[in-house]
Structure formats: C-alpha cells, structure tokens
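The structure is given below, and queries will be raised subsequently.
Left out: one protein chain. Kept in place: all the others.
Labels for the chains are A, B and C, by order of writing; each one numbers its residues from 1.
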Amino acid sequence: MPARDIAIIGYAQTPSQRDAIQSEVQLLVGTITDAVTMAGIERREIGFTCAGSCDYLTGGPFAFVSNLEAAGSWPPISESHVEADGAFALYEAWMRLQEGDIDIALAFGSGKSSPSNPAEVWAQQLDPYYLAPLGADPVSLAAIQARALLDAGRATERDFAEVVARSRAQAASNPNAQLSGAVDVDALLAAPYHTAPLRRHDLPPISDGAAAVIMARGDKARELCSRPAWIRGMDHRIDPHQPGVRDITTARSATTAAKKAGYDGGPLDVAEVCATFSPQEIILREALGLPEGTQINPSGGPLAGNPVMAVGLVRVIEAAARIIGGSADRALAHATAGPLLQQNLVCLMEGE
Amino acid sequence: MSTDSPARKEEMVMEHLVSLTYRERLTPNLNRFVDRILEGELIGHRCPSCSRVYVPPKGYCPLCVVTTSAEDEVKVSDRGILTGFTIITPVAYYGQQATDPFVYASVLLDGASTPVGGQDITGVAHGRIHTGMRVRAVWRPPAERRVEGITNRGWGGLDAVIESFEVTGEPDASPEDYKEHLF
Amino acid sequence: MTERCAVIGIGQTHFKKRRDDVSMPGLLREAIDRALEDAELSIGDIDAVVIGKAPDAFEGVVMPEIFLADAVGATGKPLLRVHTAGSVGGSTFIVGAHHVITGIHDRVLAVSWEKQSEGNAQWGLAGGRSGGIGAGGAFAPWIRAYIEESGAPEYIGWMVAVKDRRNAAKNTYAHLKMPDITLETVKESPMLWDPLRFHESCPSSDGACAVVLTNQAGARRSSKPAAWIDALSVRSELGQFPGRNPVRPQAGVECAHDVYRQAGITDPRREIDMAELYVPFSWYEPMWLEGHDIAGPGEGWKMVDSGETDIGGAFPVNPSGGVLSTNAIGASGMVRFAEAAMQIRGTAGEHQIDGVRTSLAQAYGGAAQYFAMGIFRSS
Partner (left out) sequence: MTELRTSETKLEFPYSRTTGPVIGAFLAGLREGKVLGIKGADGRTLVPPPEYDPETGGYLGVELVEVGPLGTVQAWAWVHDPLPKHPLDHPFAFALIRPDGADSAMLHAVDAGDPAAMRTGLRVRPRFKTEPTGLITDLEAWEAAE
C-alpha cells in the first residue's frame, strides 16, 4: 500500500468573481504566494509543482505556459501540468509525494470563464463526431439529467430549489462566494425556466478564479501545521462518454472513486461536492453514499461560485480548511470533469 | 464494410468549423500601456524587489513573484538594441494574412530589462541584419495607431502602433550589453 | 515504499502526414493494441490510463480524453491527462510510471497522440493568429547563437538531417523515410527559418504511441525482456527572462544531472549506450549533447562530425530517425522513451543497436523550457 502520511498544510483561493480585472497569471501570483505564506515555507522548499488549467478556456493554444510565471519557476522547478481541474493536479502531486524523495508539493488550478461563452466552449468537449456539431451545451445536458431524475421519481423541482436555497444561505459566511444570501424556495420556484426543467438559479454563476494547495509529508507536515488535514485516500474514475449509454441519474464512477479513496460510508462532518447544477447534488449525495447529518457544501459549493479549472480544488480547500480549523474531523471533497458527472475524483481527509 | 473505395473515403471526412470568440477587458497595467503608446510613449513596471523593468508591464515580476503596480511604472526609450531575429517565410494556413518573407526581431529598449518581440526591422537589407544593431521605433501617425490587437494573452499587436524599428546607424552595442536577452 | 517500474509493452502507429483511414479513437487504439499485444495483456488488465497530447486546438476538441475514455479502455478506471507542450509525451510516460513506482497501480497504460492533419499545427503554434513565426521561428535565433558560439560548420545541421532520415528508412513506423538523402539534398532545400532549411525541419504527422508499465511482479510474468526505469526527471523554467540562456537552458542541465545522479552515472558519454533526444530541428542534436553535458562546450558538433552519433558510432543518437523524421507533436516525447526502451529490450528491429544496456530518453517543449528525461537499463 502506498504511504498515506500526506497532509494539506496550506491553501489559498481568489474570490469567485464574474469578471476579474486581473489576468489568469495575476490571479495565480497572489494565490500561490498566499498558500506558500500560510504553509510557512520558502518557495524553494517545494519539491514538486503541478498545475491545472484549460487552454480553450483561457483562449489560446499553450496558454498554460504563462501560468509558470506565477509558480516561481526560476531557478528551474520540478513541474508538470494537467489539462484538467486543479484537483487532478493535486492528485498528481499527492502521488508524486508518495515516492518519498521530496517533502512538499504545490498544486494549483486557474481559469477565467468570463471572456468566452461557456455554453460554446464546453460544447467542444463533447464527442466531435456525434455531439459537438449539435452544439449540445452543458446546461441542456444538465437539464436532460434533471428531467431523468424527475421522471425516475428521485427528486422534485422543489428539491432542486431547496439545494439552491441552502447553498446560497451557507455561502453567506463564505467571503469568496459570488452568490449568497437568504432566498425563499417558493420564490425560486416562481422563476421562469432557463432550460426546462432548470431555472437560472439551478445553474452555477459564470466565474473567474484560482486556487492553490500546499501538501507536506509526515513529520514535515506536523512541523509546519498544528493540525494538518491528512489525506487518507484519493482516487478518480471515469465513465463512458455518451450520455445515452449510461444511467445519467447516477454517477457510477463517483461511487467507485469514493470506495477506492477509502470512504466506507461512515460518518462525515463535511462533504464539499462539485455539484455544478442543483440536481447533481442529489445525485452525488446518493452516489458518494453521504450519510445523514453530513454538512454538504458549507461553502455554498459551485452554485455559489464556479471558477472552472479551480472549482474542484476549491472543494478540497473548503473541506481541508474545516479540518485545519478544528470544526471537522473527517471530510470528503469531490471534483468532476466531463459532461454529466462523467469523471469524478474523491479526496478523503481527517484530522489527527 | 470496405474502407478503401474512393467513394467511401470521401464520405469519411467530416468538416467541422470550431469558432470561439474571447472578449475581455485589458488588465489595468496593459490598459495603461496602451494609453501611453497611443501618445508615443513606452512604459514598463520596475520590480520593487530586483529592479528589472518589464515592458509591457505584466503587473508582477515572474522572477521574484511579486506584484507590481502603477507606483512601479517607468518610462523607457523608444530606442534600443536588436537582440535576436529571424526572417520568416510565412507558411500558409487558415487565417494567415502574411505572404512575403518578414523580419521577426526582438528589441531591448534602453531602460528595459525585457525585449519587445516580433518587430520588423527596416532601413537595412535583410542580409545585413545582425544582433547588436542600434534601432529606433518608427511610430505610425497618431491617427493611424490601432491597439485592437493588444490582448492580455500577450501576442503582440504593437506593430499597429509602431510600424517598424529602423536602424539608427549608431555603432553596434557590445555583446555584453545584450547577451542576457537572446530571446 | 516504492516499486521498480518496467516497460513491458510498446506500440506505435504508422506515422503519416494524414491518417485518413482512422478516427481519433482508432488512431489511439492502433498504438494501444500493439502495446498490449507486446505486453501479452488485454485492455481489461490495465488499472489506470494516462493520456498526453499537445494543445487541444490542434484537433479542435476541448480535453479530448473525455470523449476518448471508452475507446482507451478507461471505463471505471482512473484517466489523467497531461499537457506540457512538446515534452508532453515524455511527461506522460513519467506520470504513468509514478502510478507504478508509488505502488498505487500494478499495470498502467500511458498513451500520447496527435492527429495534426485534423487541423494545422502551424496555425496552432501561432496561437491561432496570422503572422505566426512557424515551428522553427522561435528556435532559429538560438540555433544561430549556438553556431556562432561554437564555431560549428554549417554542414553539421545537414549531417544530422541526413543521418536521421536514413535511420528512419530502417524504422517501420517512421513518417519520412529518405534512404537516398545526401548533404546536397539538404543544402539545396529551401531556407525556412534562417539558418534552418526545409530538410533540417520536422514534418507534421498523425500518430500515437503507447506503453504498458508495470512493477517487478508484473515484469516477471512477462515472457519478453523488460526495460527497467532507472531514473526519471522533469524540469520547467520560464520561457523568457533577462539572463536566460536559451541555447543551454538551465532546466535541461538540471534535468540531465538529476537523471545521471539517480542512475549513478558520472560520465554519460561513456556510460550511456545510446540516446533518443528530441531533435525537431537538426541543430538540436549537438545543442542537446552539450546542453545535457554529454559533450563539453563546443564538442557536441564534433561528435556529429566524427560519426559518433551514427547507428554504428560510439554514442548513437536517434536510430529511430527521431523527431526530424516523425513528429506527431503530442506523441513525439513518448516515442523517444519508447524507442530508448526498445533498444534495451532488443526489439527495435532494423534500427537496433547491438548490446544496449543503458539508454537515455529526452523530450523538451515550449520555448525549450519544459524537459522530461529518463534512463533505462536492461536489469
């Protein structure tokens, strides 16, 4: 079995913003610096760095190369990049730490959704032969998924609205949230459809943002942090791509990832899940097997702020923050990629 | 099914136009740079930590990883040293407008620590261009300056304000003055 | 607790200007199926998949691994996508190996690909704009600087081009095969990016490369020889900053020193039997020989001149024909690792070098700022 004594000891995120005035690199410069400061380390102590971003979101081939400028890349660093959410960069960095030759690793993720139309960008992530030419956008797909959930009798439109109301209410205490505050479920249900059966509030906001996490091994983690968030397990899995060949009312790969990450269905204080559309929280609660009493998305989750390519890593940060802060002993974080929860990552964390 | 008949091959090709538009505000540092070049002036940010001057201003120093702001703004000269170049024979591709061979040079402006790339060099035959030559900006007339091509992604656009850099005829700079700017 | 990692399966597609007979899934599977067959495994035996390619804009699909998941046999498994510009094939190999070395998974498939003919690589390299400098534009000034500093004669670049294209003629999978190419052919080809001529530059290819990686237990079950990984390293640096030496990037120097240290190598020129280096433009062969301290300053071109880097020489470089003969950008780095491993396993066919016990693989990308290197041994 791989070594498991790896913990999160530092993190930072930008506020989730509709239209950030800074460039993506500028967002990262401050964020990485803040994470390094929180961890109480020098940049040169970082033995491995992994970045996550998406060229097509940033708006040009090789766009990710500029992000190196925020990572303190001189003198040269041991570094890699995933074309994925920062949560997958965290996975690669966590794996790299397990080789035992380095003690500290940095993972970060960044993206600005404001310059482009996400409905057009993400339509190009679909199968280029059978789906992309239809212009099938994430909202339409999520609405089909919502309908399937309604048809199966597993949720009602009121359930969707209740997820939104709770998300906004919980986000009120999150200074990084983009959408927050008390909203009335009946008022939400009175709103017109955006793409039926989804209403605008069932969709995430369009967000810009960045996030960074510092991990350390064993005694180094204990030395740097009085209460590290120990990563007990991390795993990610993927399902077939075409929505018509799988049961879209569930997320089979999320179930597998949770099990492989070592989550046994036991009590959790907090779960931060990447439910980008309100019905997906209902699906993920079941797929991940979250027990009653688990506080889900105390940060407000992606419905309160959705900085794509950082949003999954933000889930890890929000879960880890509650362990480091002492308000939680066991927390689960989830990230996703692809249409309709096709790919899922789970990170299980505990206090000492 | 056979895959090698000509008719089948033709059917097997699928044309797919992918077209995405990105609109964004210039960052404040770049917006300020654009304000100044429209007036014929070049500015950069001096890193408060290492004193290197970045042109155009990035809003941070990538070597020290510290942010820079309007307080760090400095004016640099529109004259400088040719630090590297190549002559490009344009390759035809979708959207390519260039047809004739063109110079692609980096110029280290006096007072700057980073060269501006992708510049045309004039006043000298292509065959006589060499690193170390002293050059100066040939500004377009104010009314003809266009800045739409300048983006946060940093892919040039300066050519719509500065037509080219022409050789001044001053003695060449010593390699010591530009050997750290070979990019 | 770490595991040793070995390559037990290698597969490549036939590389061509345009593979008009396959879809993107079909292209990847051609390489994957060959790698699995070589490893005597089926796709169901794989625990995790790592995919690498260069920018998504080359094919116009955002994160294409998401739609390729089923075709690469990743259903129900981990699938990770790497993108480190031109070095990505090497980085992908390395990320795949980490899955095994850490003991997280037993059998990992790493695959890298590019189907450049779907779009246009020059357009992609230009950031989708007009006035792009082309693949060689960024490197030409540095190559010029190398030539000036080292005093190398101009025919050195031509020699590398002739050697690699002739080597490629021995490689079943290579794209450009020119068994009859001469120095004259190269010399008379059009100047593209002064001082680089047409025949000193890489082609644009469609293709994929896959490897199956496993631990000691997995390698024992294989009936064929394994190539053991003795060292892996990645380094990145900024592409532009005052004081940078782009001719001999520090990231490349440190990456090389790191793999030599891990493998216990003190004299790479003597202790390494052959190398697959990422040479998309002829002059990068001597530049990397010096940039990775295989040769001393100004000595790299002399190794070329004396024939030392030929298939029959003391330090053969790119017997496969290299990137100069085959360049599906996303795959090219992994092909270097695969070819260096094949030389250890004795499975390189017509371009096999006799008695290779230690081999070096290298890939670079971006503005010569991303490096991925590995050392293989036969035991």
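A few comments on the model shown:
The working rule: a residue touches a chain if its C-beta (ideal position, glycine included) is under 8 Å from a C-beta of that chain, and two chains touch if they have at least 3 such contacts.
Quick caveat, the model's predicted, so the values are computed rather than measured.
For the omitted chain, the shown partners it touches in the full complex are A, B, C. In the complete complex, the residue from B:Y22, B:Y54 or B:F85 that touches the missing chain is B:Y22.
Set against the missing chain, the residues A:G10, A:G86 or A:P128 yield one that touches it, A:P128. Taking the complete complex into account, C:I43 is the one of C:I43, C:A169, C:A314 or C:I353 that touches the chain left out. When the full complex is taken into account, the listed residue touching the unshown chain is C:G73, out of C:G73, C:P249 or C:P268. Checked against the hidden chain, the listed residues A:I8, A:C54 or A:A146 yield one contact partner: A:A146.
Residue-level contact of chain A with the missing chain is found at 21, 56, 59-60, 117, 119-120, 123, 128-131, 133-137, 140-148, 151, 193-198, 240-246, 248.
Mapped onto chain C, contacts with the missing chain fall at residues 18-26, 29, 33, 43-44, 57, 59-60, 70-75, 115, 117-120, 123, 128-129. Listed here are the chain B residues that touch the chain not shown: 1, 3, 8, 11-28, 31-32, 34-35, 94-95, 147-148, 150-153.
In this section, only the chains that are shown with their structure count from here on.
When each chain is reduced to the mean of its CA atoms, the one lying nearest the mean of all protein CA atoms is C.
Counting partner chains per residue, chain A has residues 56, 60, 68-69, 73-74, 121, 124, 128-129, 132 touching two or more of them.
Multi-chain contact residues, meaning those touching two or more other chains, occur in chain C at positions 60, 127-128, 238-239, 241, 367. Within the complex formed with chain B, the chain C residues making contact are 20-21, 60, 120, 122-123, 126-134, 137, 140-142, 144-145, 190-194, 238-247, 367.
Note for the complex: chain B touches chain C at residues 3-4, 9, 12-13, 16, 18, 52, 62-63, 84-91, 93-98, 102, 104, 106, 113-114, 118, 153, 155-156, 180-183. On chain C, the positions that touch chain A within their shared complex are 1-2, 23-24, 54-64, 66-70, 74-85, 91, 94-95, 98-99, 101-104, 124-125, 127-128, 233-239, 241, 249-251, 254-255, 366-367, 369.
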